[in-house]
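The structure appears right after this line, and notes come after that.
Excluded from the complex is one protein chain; the other protein chains are retained at their positions.
Coming up: subunit A.
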Amino acid sequence: MTPRHMPIEAAQSLRYMTLLNTSRSLVGLTPKPEDCKDIARMIMELAVYEKMPDQVKISHKELERDGFGPNPFYQCLVAEVPEDHKSKDGHTKVGYALFFYTYSTWKGRTVYMEDLYVMPEYRGKGIGKALMATVAKVAKEQHCVRLQFSVLDWNKPSLDFYLAKGAEDLTAKEGWHFLRFHGIALDNLALEAP
């Protein structure tokens, strides 16, 4: 499999930025392998919010394997607060955005934001906006013309957040549906390949 992503070196010039808010959060561009346990924790928290925690099948081990090395499948931003602002449960890593590069045969290079999450007790402080803005900034630096993601139709706070930032709902507007093969259906399909 050939490498897909931009070299990490290009991204490291954007390593850290400081958010001007009361939490003084730091947003780091590339996670370290030891961040994957917190990312896995927050992935589960987001799945609980989306009412599908039983759907999470990967752990920090897969995140470590797939996010590092010469052919990463994804990139990740982690929002971190100082120790004196840690969460009720003692966490300093309080939000993340997981994304990767994709391609539109009509418009070209695109970024897909797979996840955007901020722990509930840190919301309303601009962290989500800063994470998403940094993803957009990285997208522009890599000459991407689109940032795409998906939202559950009942998730009104998130929908409002994104629509307020100028996002378009392509499902509502143009009728696009996500389709998926997995499990046995995927196996059966692959068996028929010439």
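Following the convention adopted for this analysis, a residue touches a chain if its C-beta (ideal position, glycine included) is under 8 Å from a C-beta of that chain, and two chains touch if they have at least 3 such contacts; residues count from 1.
Here is the rule we use: contacts and distances are computed from a predicted model.
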Inset, instruction - Out of "Translation factor GUF1 homolog, mitochondrial", "Serine palmitoyltransferase 1", "Trafficking protein particle complex subunit" or "Diamine acetyltransferase 2-like protein", flag the one the UniProt entry gives for the chain missing from this complex. - result: "Diamine acetyltransferase 2-like protein"
Inset, instruction - Just name the one of A:K32, A:K107 or A:R123 that touches the chain not displayed here. - result: A:K107
Legend entry - Touch criterion as defined above, residue of A:K37, A:K86 or A:K129 at the omitted chain: A:K129
Inset, instruction - Name every residue on subunit A in touch with the hidden partner chain. - result: 1-7, 17-21, 43, 46-47, 52, 55-58, 62, 66, 73-74, 98, 100-109, 112, 114-115, 126, 129-130, 132-134, 136-137, 139-140, 145-154, 159, 162, 165-172, 174-194
